[in-house]
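Some chains have been omitted; the remaining ones sit where they do in the full complex.
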Amino acid sequence: MARDVEDLEEFRSYRLRMNEQIMGAEHLGIKRFFNLDTAAYREGALNKRTKELLGLVASTVLRCNDCMDYHLNKCVEVGWGDEELHDALNIALVVGGSIVIPHLRHAFETIALLREEQRGSNGNNHNHNHNHDNHKAKT
Amino acid sequence: MARDVEDLEEFRSYRLRMNEQIMGAEHLGIKRFFNLDTAAYREGALNKRTKELLGLVASTVLRCNDCMDYHLNKCVEVGWGDEELHDALNIALVVGGSIVIPHLRHAFETIALLREEQRGSNGNNHNHNHNHDNHKAKT
Amino acid sequence: MARDVEDLEEFRSYRLRMNEQIMGAEHLGIKRFFNLDTAAYREGALNKRTKELLGLVASTVLRCNDCMDYHLNKCVEVGWGDEELHDALNIALVVGGSIVIPHLRHAFETIALLREEQRGSNGNNHNHNHNHDNHKAKT
């Protein structure tokens, strides 16, 4: 059950590969849905930081680990700290109940891995960090 | 189906009366849960404004009209404007899908009634507005 | 929003009338499902009292007021007291989260009406009470 940083990367590449396969099927409705989904988190009346937090809480009460991992990744990218993420997850826990707890465990593990990844890329290689950000942008 | 401002007030008084009845049953677990629920939206690592928006989106994707009405009321109190509320509801719609649409209709109706209520209390009676805020604080 | 004892009776007669209409459609699968549903709460490895409580908690975490009313009615019939019902509802609240609270309000109102109904039939007319129980058995 325990995951490591490579599992995060494997999830990202599986996600990217399958999304490309879905897009490749050329179903107009599905393609437009994916665009709409991406657009919903763009800067608007609410800023991107707030929107990613909304996406995280929605994913958590609906108990979707993959969706939570996606938004946790984004939340870390836009600069939310651990205490703020815990505060958001607490709201999801109170609204959604103890049935959310296994997903809370998953979220805490993902956050720890994302922080480990951040430390790794900061410490070893600033260029890598830069490339990494570009990679995210394409996801 | 169409509601008016009095329906909002009736919902608030029903909610208050039944919550008191539940508290009156003196079940320790239920009482502590209610306290925990209230505490989750207090100023913390995240501010109250953001937390109410998180509560609104969680309530919307879980499709609970009463919970949505409660958080919409709070969102209007802490000063969110219509465009920001629509942006949050759009995220709930994209995450939760078309099954959310009947609740979106409910939310738009509630927002319209809350704005009508705001205009009424501003226009007619500033003291009433003040009392009204106190009343909310006790809910 | 506030209901009275007559609303309970109206719910029972609507439920009975529509169930008869559904049975009248003579769809074999639907008829067998209804029989299976009834059979699940009969005395077995677990007794009826425990099973009705399981039905209540399942209905509450799935947030179905009509299902909760049905099982609360049965729970009162098989003799569960208020404190035991509150203890079961507390588990549903903790498992299901604050999204369950509007249904908790509904449940407390239903319990109060069922107790009012019990007092009424005990005080006024023992024969009526007897007939009333028979009526339940057919539902």
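Each chain carries a letter (A, B and C) given by its place in the written order, and its residues are counted from 1.
Here is the rule we go by: a residue touches a chain if its C-beta (ideal position, glycine included) is under 8 Å from a C-beta of that chain, and two chains touch if they have at least 3 such contacts.
Worth saying up front: this structure is predicted, and the values here are computed from it rather than measured.
Enquirer: Hey, this file places 3 copies; any idea how many the whole complex holds?
Expert: 6
Just so we're on the same page, only the chains that are shown with their structure count from here on.
Enquirer: So subunit A and subunit C are the same sequence; what rotation in degrees superposes their CA atoms, nearest 5?
Expert: 180
Enquirer: Would you mind pulling out the distance in Å between where the CA atoms of subunit A average out and where those of subunit B do?
Expert: A distance of 28 Å separates the two centres.
Enquirer: Averaging only over C-alpha atoms, locate the centres of subunit A and subunit C and give their separation in whole Å.
Expert: So the centroids are 42 Å from each other.
Enquirer: Could you pull out the residues of subunit B that touch at least 2 other chains?
Expert: 37, 58-59, 62, 67
Enquirer: Spell out the part of subunit A that touches subunit C in their complex, as residue ranges.
Expert: Residues 61, 93-100 of subunit A touch subunit C in their complex.
Enquirer: Which residues of subunit B touch subunit C in the complex?
Expert: Subunit B reaches subunit C through residues 10-11, 14-15, 17-19, 21-22, 25, 27, 29-30, 33-34, 37, 58-59, 62, 64, 66-67.
Enquirer: So in the complex, which bits of subunit C are touching subunit B?
Expert: 1-2, 63, 82-83, 86-87, 89-90, 93-94, 98-99, 101-102, 104-105, 108-109, 112
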